[in-house]
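A single protein chain has been removed from this complex, and every other one stays in its place.
Take a look at subunit A:
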Amino acid sequence: MADRTRRGPRGTFRAWRARRPFWGGLLLALGGGEILLTEKASLKVVMHIGMQGLAGYLLPGLMALLGLLLLFNPAQRLFYSITGVLLSLGTWLTSNLGGFFIGLLLGVVGSCLAFGWLPDQEPRTGRRKRRRRARALAAREAEGTTA
């Protein structure tokens, strides 16, 4: 386990990552980016088509934005992740079947990860460790009942 006294750039990044839904935000932003990559029609064409064509860019653009917001303003993560999942699903209709499904998948997974993220959790313990602790607890309880 990393202790807080170590202050390398990696340690700093680790600590920074620990305070926000890092993977959720990253995946959502990447999903939005991927969808934008599959479109990249010139803006002139989009302007010509009007609102309907613009939606194809608006949705993935917002997805990328929400992903970044999740990283830099994690306090509002519930709103961001719920909006993010709705936008991700919406891109199926507006933007090349959600960037041929890949971007949609990234966006939905990212939003779910961000939604399920909670700050300030117990450190992860291995299964073996957990089992051992449970056994110890059971043993102690058994002792208590016999005594």
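What we mean here is this: contacts are C-beta pairs under 8 Å (C-beta built on N, C-alpha and C of every residue); 3 or more make two chains touch, one makes a residue touch a chain; residues count from 1.
Quick note on the criterion: contacts and distances are computed from a predicted model.
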Among "Choline dehydrogenase", "Cholesterol esterase", "Iron-sulfur cluster assembly scaffold protein IscU" or "Amino acid ABC transporter permease", the UniProt name of the subunit that does not appear here: "Cholesterol esterase"
Chain not shown, touching residues in subunit A: 1-4, 15, 18-21, 23-24, 38-42, 45-46, 48-49, 52-53, 55-57, 73-75, 77, 81-82, 85, 88-89, 92-97, 100-101, 104, 108-109, 111-113, 115-125, 133
